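For this view, one protein chain was removed and the others were kept in their places.
As written, the chain order gives the labels A and B, with residue 1 at the start of each chain.
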Amino acid sequence: MAQIALIVAKTMKNMKICPLCKKENLEDAAICINCGFDLNPSFSADQPDQPDWLESFRNDPESNVRDSLTSDPNSSGLDSSSEDSPDWLARVRERKHVDEEFEAIQDNHNLQNPVLPNSKGTNELIDSFRNNSLSTSAENAGADDLIDRLRNAEDDNYSSEISAESGLSNKISSEDAADLTIDDDWISRFSQIENSSSEEPQKVIPKNRGSIPAWIQQQAADRTPGTTEDSPENPVAEWIEKYGTRDEPAPESGDESKIPDWIQPLDDEDTGDLENGEEEGFPAWLADKDSLPPASMETGGQSQPDWIDEINQQTVDEDQPAPEEILPDWITEDSSEDSSEQVSTVLAKKDIEESEVKKTQSKAPLKTTMGLDENVGKKAGKIESDRSEGIAKPPFQLDQVPSWLENNEDLINTSFFEDKETKEAFVPDSTNQIEPGELPAWLKAMRPLEAIIPAISRLTENKHIERSGPLAGLKGVLSSQDSNQTYSPPPMYTSTLNITEKEMNQAAILDQLFTEDVDIQTKHNPIVDIGAFIIRLIIPILLVGLLVFSSLTQTGLIERPILFPSETVRFASIINGLILNSEAAPQILVVMESEGASQAELEILTRSVFERLMLKDSALSIISSTPNGTLLGENLIQTAAVKHPGYDLDKRVTNLGYLPGGSSGIQGFLLDNSETIYPSAIDEVPDSFSNFSAVLMITDNAESAKLWIEQITLHRPQTVMLVAAAAQSVPMLMPYLESNQIDGMEAGLYGAASYAQLIQNEDSSLWSFWNMQKTGVSVFILLIIAGGLWYLAQFLLKSKLPKSR
Amino acid sequence: MIQAQLIWSIISFILTLMVMSYFIKDNPLFKLATYLFVGVTTGYIAVILVYQVFLPKLINPFFSGDQQQILFVGIAFILCLLLLTKFSSRFNRWGSIPMAIVVGVGAATIILGSIFGTFFPQIDSTSDYFQLANNNQGNFLLGLYVLIGSILTLLYFQFTTIPSIKLSNNDSKLYRTIRSAGKVFIGITLGSIFASVILSALMALIGRIDFLITFVKSF
Partner (left out) sequence: MKSIPVTILAILSGIVVLAGFFFPGTMLSVFRIYALELAIILAAFASLIAIANLIIVHWNKIFSEPRQSFYSAILLAGFLCIFFAGIIFTPANTFFSKFSATVIFTVESSLLALLCLSLAVACFKLFQKRKSGLAVVFGISTIIFLLTFSGFFSTAIQFSWLKPFLAIINSLPLAGARGILLGISIGAIVTGLRVLIGADRPYSG
């Protein structure tokens, strides 16, 4: 485990950890790759004022790390003397001193400032530190290194409150912690130190106080506990007391679930170490630490909150196991679940406070206490989070800034969240006995403002940075998270409709309509299906059977038409005129407007006509505005030419082709038909449309015929227009016939039979069809009448039945 | 030649039966015949378009040597290429250019044809019944019938209303009466159209039955 930790530490050595998003960056990175945070904040204005020690410290971070790791081989030795005490041990002692100092300050502060409702968002800051236990503990370890340097080199520009009883000097002042956050190289070193130190507890040998450096002892001698108001470290004391007076801890995110996995085993191991330590009895140094009652507690215990009193009481009785009934419920419940509870409730409580203090020191959550403090601190955080669960806090708030940072005028004037309570909490209390101290210029320059104040947040529009999962490190990718945080319950709407009576009636009618439809489909479907199937089967069989019977039983007696339609008479006379009156062979434009469905009817219609025209060796040019028209026209002419073998189809019949474009194509053809000439028969085609003797339109489509008639009327009104139309197009062509736009028409089988009668043409198939058609028409008429009577009877029966009932 | 005719007749016979089998129920044979029909028809139309439109109108003029023709055909060719962009969802708006020409020209020709090919001639034909110069006094009643019938039919198809004009109850009754009278003319005309469609369909059925009987008789 230690080896793994060492590997991790070495790996981390060359990495920078962003203080904002806690992500690893390369050592030489200027800004964080995840959030863009400036990893090397420049304070050029104050740069020249930096002391030499800091300059050297920044210039040679690697060597410092190496020093902390390897230069002190005695630190891990069991027989190490007090002078050679390792950093971690010195730090533990310092922590103890800080703890005592904190209590003293807290007591003092509570006397003057009763509980202030402040620190909204403080815990977020703590959470941010807890979330990155690696970096924070590393910073803490690095702080020890800094302390060593400070011991050796620095003047008395700053000092921390030292408890006389403990004899330990707390070199980790808040200023130092702030410094640590600025220098990114520290972070990499911290990680190494933290990992190396995390495996130290088992090897810890309590050191006596003789290991305290002389300068610290001197400082301790100069000061007595409880006189913090005279301390030059007032800023430190102030922000510590601010957190100490929190009456309502905010939720902390530093629970175990947010600890990186790679840390978790270490914590567990540390806990195990702790348990072992408890079984074997605490080391003397630890017991000594715990047994030291802070002087400040005695002086300032009257006005502090109850929970602090309880803690203090526990601290007094620290040698004995703490009864659970003394503790608040929120502590006991949580601690009962924790394995670290076995160590000592007193120790745990102290560490709870300690961890809060250390975390609010922005960079030193004291990981160097070999996981004990860390673990307990996490539990404490969990406890607090349990207490204040559900309170949503913004990620950064101004009141998170320690008071030593608060000294900045710009920062004070900036209101980011407009939290009056928070501001009030930061207003220097004139009655406070602890006067705010003046920070040295170099320290002002080093303050990690960017890490604390929400400047980045302003720039990045407070976008959330993902900390885990595949999107870790990305900013603002889950937009719903923001809306989640600002979630408000949806507006309530009434579910009743405000409708008028008229609308209600209309809706009822609509509903009734649909209901009726459904009833018809569901109730009567089977009956309708059977009946419809029978009808659908019987009627066609009847029709087909009768037609087949009519076809097979052809008798010689066929009633031929005697009365002829007037249009057919005109049609026949014009055809006769074309044949008889002109010397040259007539040139007929055959317009085929049919897709071929009425092929049988059109064949009957045109056969006599084409045969008549072929007698005179007429030139036939076929054109169509439907793609299949020309094919049908050729077929019809070929069929008619069977009886006239002398008629040269290749020479006299020209396929002018298909005319696309509907009315545009027709108009284009009428204006200049030379463009549409089929090349193979160009000699047989007139130069222009006007040279055609007549237009014979063969159609079963009234719409297509209408286009031709319109365009011919428009451009060539003098053209002789003959129409051989299938019956289905006749009704819509009748108006054109009445308006003389059509000169003659042969309509349907009746027209074909009339024309055949007029020209005395014998066509057996025509009369066969004529006979069958009569049969078919009779069947249709009977069906209509029968159907009418059937449903009339049904209607009458239905109308009578309700009356009888 | 006779064998070839026989083959075509067999194909026609089979296809007829396949299509008529729908009379019993929708079945795969019917579907097969219709799909084959669609395929053959589209193939035929494609060939006709190539040989009767594109070759003579779009390709051959390029080799005619006539600069004016080449310029015109070049423009037509570019517009045809623009029509191809209709296949693309990204560039299909370029296909609107040739379509605009087709629609614009078509609209103009339809307007001309409707006005001068149908509207004026039909009105002129209706007014002919009332001309005293003509010797068709006997058709005066017929002319009146046609005139009234045409007007009532037009009014029957009047489905739009003018929002600014609100008809009173009396007007609504009159309007309803007019439309009811128009129904009679519409009913007569639609009856005649239905009868003519029946006759054409009956002729087609007769033609198919005649073909089937003839084909069977030929064996």
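Everything below uses one rule, namely that a residue touches a chain if its C-beta (ideal position, glycine included) is under 8 Å from a C-beta of that chain, and two chains touch if they have at least 3 such contacts.
Quick caveat, the model's predicted, so the values are computed rather than measured.
Colleague: Which parts of subunit B are in contact with the chain that was left out?
Modeller: 4, 8, 11-12, 15-16, 19-20, 22-23, 31-54, 57-58, 72, 75-76, 79-80, 83-84, 86-87, 93, 96-115, 118-119, 122-123, 125-126, 142, 145-154, 156-157, 182-202, 204-205, 207-209
Colleague: Spell out the interface residues on subunit A facing the chain that's missing from view.
Modeller: 535-536, 539-540, 543-544, 559-565, 595-600, 628, 631-632, 634-635, 659-662, 664-665, 667-668, 671-672, 675, 680, 706, 727, 730-732, 734-735, 738, 747-750, 753-754, 770, 773-774, 776-777, 779-781, 783-788, 790-792, 795
We take it that only the chains that are shown with their structure count from here on.
Colleague: Roughly how many whole angstrom separate the Cα centroids of subunit A and subunit B?
Modeller: From the centre of subunit A to the centre of subunit B is 51 Å.
Colleague: Tell me, which parts of subunit B touch subunit A in their complex?
Modeller: Listed in rising order, the residues of subunit B that touch subunit A are 23-24, 41, 44-45, 48-49, 51-53, 56-57, 102, 105-106, 109-110, 112-114, 116-118, 121-122, 124-125, 189, 192-193, 196-211, 213.
Colleague: Touching residues of subunit A toward subunit B in the complex: what are they?
Modeller: Those in contact with subunit B are residues 537, 540, 543-544, 547-548, 551-552, 597-601, 603-604, 627-628, 630-631, 657-658, 660-664, 667, 675-679, 700, 706-707, 709-714, 726-732, 735-736, 738-741, 748-749, 765, 768-769, 772-773, 776-777, 780.
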